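Here you go, one structure.
With one protein chain withheld, the remaining protein chains of the complex are depicted in position.
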Amino acid sequence: MKGILNILKNNNKALFGSVILFMFIFVAVFAPLLTDHVPNKRTGNPHEYPSPIVKIAQASPDGWVAQNLADDKRTLLMSKKAEHVMGTSRMGRDIWAQLAYGARVSLGVGFGAGIVVCFLATVIGISAGYFGGRVDDILSAAMNVMLVIPQYPLLFVLAAFIGEAGPLTIALIIGFTSWAWGARVIRAQTMSISEKEFVKAAEVLGESRIRIIFVEILPNLISIVGASFIGSVMYAIMMEATISFLGLGDPGTISWGIMLYNVQTSSSMLIGAWWELLAPCMALITLSIGLAMLNFAVDEIANPQLRSNPGMKRFEKMQRADKKARAAHVKAEPPHFVGEKDLASGAK
Amino acid sequence: MFANFKKTKITALVLAVSATLAPQVAIAEKSELVIHPKEFPTLIRNFNPFLTTSNLHTTADFIYEPLVIFNEMKGNEPVFRLATGFEMAKDLLSVTFDIREGVKWSDGEKFTADDVVYTFNLIKAKKGLDFSGANKVVTSVKKINEYKVEFKLSEPNSNAPYDIVKVPVVPQHVWSKIDKPEEFLNENPVGSGPFTAIETFTPTLYVQCTESTYWDSANLDVDCLKVPQIANNDQFLAKAINSEIDWSSNFIPDIDKTYASKNPHHKYWLTPAGTQSFVINFKNPDAAKNEALTNVDFRRAFSMAIDRQTIIDIAFYGAGVKNDFASGLGYAFESWSDEAVHNKYKKFNTYNVEGAKALLAKAGFKDINDDGFVETPSGKSFVLEIQSPNGWSDFNNTVQLAVENLEEVGIQAKARTPDFAVYNKAMQDATYDVAYTNYFHGSDPHKYWNSAYNSKFQTSASPRFAMHHWKNEKVDSLLNSFYKTADKAEQVKIAHQIQAIIAADQVTIPVMSGLNNYQYNTSRFTGWWNEKNPQGRPMSFSGIPERLLQVLDLKPVK
Partner (left out) sequence: MGFFLRRLSFYFIALLFAATLNFIIPRAMPGDPVTMMFANATFEVTPERIAAMKELLGFVDGPLYEQFFIYIKSVLTWDLGISVQFFPLSVNTVLGNAVGWSLFLAGTAVLFSFTLGSILGIFAAWRRGSKFDTIVSPGMLVIQAVPQVVTAMLLLFIFSITLRWFPTSYAYTAGVTPDWTSWTFLKDVAYHAALPLLGASIVQIGGFLIAMRNNMINLLGEDYITMAKGKGLSENRIVFNYAARNAMLPSVTALSMSLGMAIGGQMIIEIIFNYPGLGTVLLNAINARDYQVLQGQLLVMTLFMLFFNLLADMLYVLLDPRLRKGA
């Protein structure tokens, strides 16, 4: 615990990222206490302005806010009670309540998928890297095939095929289609670790393979697994938003993606209900930035460990650079490079 | 909002740059009517009038003119176009059409009875081309002379002319040379209608213009139809608000504010459309749900729980009329209604929370396990799933509101939005609980009732409308006999009997009579049909042949 606090104290990015993440977790957990309204019932008029805007506009009818943000007299009249901090949706539902409750789904899908991805990637990657031979051939082939199948269309089609994909379904399909990249990195890392003296020594001493994997190898992979976990969480949150936005999710759930979907179906952008668009967008942006910061921090914290082995220095350096570049892609793109690693091992 | 941003200098600069970047489309001398008949992801040059699911929606009426247009708003009054008259045989087993003389195809050939005979034989030979089901109505066609055609009907049917004119007549001298008419794109159509020349065609816009061969050109003042590609409602809205469209029939949320207030030339007129109802599954496989849904008092309580006005106000922005007819008939057909029956069951179709609770209690629906929701009389708890097709946002919103209404009276319900195909399949297979659907209306109640209550439409290939799986032989036989007479008094009598049976059972739960959307822009054309000039159904989409009559009424603004 103390160690973590120290890290946070010394690493601004880690601090910043964790503050954002915990803020969202807090909102998600205490959503019922933080909101006056239920998210899935009509609690106001359709498309009420956010209450601060209403108050400012009422106070100074000629001010900038009244002229630009709350420029519709009728809507202003309808929202005169100013009961909704972030306004209401087309169906008169409270946006702040939806945002708060939606954080549960977005975070849930993110972490759920992240755990599935991480678990699959670690199990498959270590098995392939450590056992080698036939196991490696089969698992590597599976990874490579998964990597060349375009992820976005596959996810969309799968979501459509399942129909009204709820959060759990979305988390699972993301989890089961996105493990390949992580598995690749972990496999490569496992291979290099298994060549090291301490692993060889353990083998000579006759330790069981399971023990070697859990005691000798896994701890050395923590940073890679961690980075891949955060990357997967970001990817899953983004995919949930995208799938739901396209109308392939279950509109009955309350999530940020569904909020974006509602923006689309109720033409809110065109009829000037900007608050309905901005709320989920800002939430997604903030959370993504927070997670990106954490990702940096994990990288920075993990790197000194990697540097510890002098003989491997140059290789490690390349690995690190490589990994950073890839991690960068992992965030925005389904991770499916095929190439360098494979070539590197193929060329041995 | 952000209006002030536009006033800054930077904006002006960028605007100037973007203005020079955007090429100017040359302004044509001809008067072009911008019409939006349907959303397309991309425009495919397909003017085959038989391929109604993939062709362009200015093919019907505008390239292939109907023989007769039945003006539905005026009680199906015939407006004669390529035919000058028709006569029904006394036994209602045949009908003879007189073809207009002097009509020419756009390549200059004469339009004659041969073309009509050829077309009906074509759809007999190639069943895939029979999109309107005319083969079922017509058994054979015979040319009497150059301008007279006789149709033999499969059964006595006073409605047959209405079905016959839905078939687009194509030129024999062109189509007989086509190998596979069902795969024919007809890129350069030879037609009989007002706009047969395709002057411009790109994947994002096409223009079709009139030619000197058009028989009724004396009455036509519009030179061309211009059709932009629009993929979805949001893109439509952006264009409509910009005054880029003259004629459309789309849903515009909060139309007064979003559209009408933006420009004095933006106008709209809402015309009555069909009934929208909750359909109840009478064959639910779940015992508890089945017990509830087959209980007439439960259905009535369900109906009383529904706040129809709020649904209309919120889900439809006020565009709708409450429907409190237990038979679903609706105020548009009031003249067909037996008011005694209507009034008798009206209270069950009017919002009344206390009444609904009382009725539930009376019928034995009580909250036994104290979860706030009622159980069936035999003590089983249930959650009704109410489905509407994914993406039909006004329906989805209606269901959400209904779920809130039902929970208020103690019925536990949940909104579901499966894909249309799944929604439809569940209705055909009787595996759903409750579904929300619209209905199509004709000029009399038969089209609605027949599609909604005739048990012959409960097969696995039928559409969603009668999928409550409720059956009544008396209703079936009354519906089947409706068009066996051409006497309106006789038909009203049949209607009253049908109404009484359906209303007593509260088979469906009607919510509202919808309104058809229609927007027009008076900046470039005048003479639009509207509430002051109600000449007919004013919608711009395919399937409304009256749209041709409206085009003939338009005059370009000089």
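Should a chain be cited, it is by its letter among A and B, assigned in written order, with residues numbered from 1 in that chain.
Just so we're on the same page, a residue touches a chain if its C-beta (ideal position, glycine included) is under 8 Å from a C-beta of that chain, and two chains touch if they have at least 3 such contacts.
Everything quoted here is computed from the prediction, not taken from an experiment.
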item	value
In the full complex, displayed partners of the excluded chain	A, B
Residue of B:69, B:83, B:165 or B:207 in touch with the missing chain, whole complex considered	B:207
Residue among A:139, A:238, A:254 or A:298 touching the omitted chain	A:238
Which of B:58, B:119 or B:132 contacts the chain that the document leaves out	B:132
Options A:152, A:198 or A:214, residue touching the unrepresented chain	A:152
Candidate in contact with the missing chain, chosen from B:183, B:256, B:371 or B:490	B:183
On subunit A, residues whose C-beta touches the chain left out of the figure	13, 141, 144-145, 148-154, 156-158, 160-161, 163, 234, 237-238, 241-242, 245-246, 248, 260, 263, 269-270, 274, 277, 280-281, 284-285, 288-289, 291-293, 296, 317-318, 320-322, 324-325, 328-329, 331-334, 336-340, 343, 346-348
Where the unshown chain meets subunit B, residue by residue	1-2, 5-6, 11, 14-15, 18, 21-23, 25, 41-42, 44, 46, 51, 53-54, 127-133, 135-136, 182-185, 200, 202-205, 207, 226, 228-229, 231-232, 235, 238, 389, 391, 419-422, 424-425, 440, 447, 451, 457, 459, 461-463, 541-543
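By definition in this document, only the chains that are shown with their structure count from here on.
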item	value
Subunit A-subunit B separation of Cα centroids, rounded to whole Å	44
Footprint of subunit B on subunit A - complex, ascending	41-42, 46, 64, 67-72, 74-75, 90-92, 160, 163-164, 247, 250-252, 264-267, 269-272, 274
Subunit B residues within the subunit A interface of the complex	1-4, 233-234, 237-238, 241, 253-254, 257-258, 314-315, 390-391, 393, 396-397, 400-401, 404, 414-419, 422
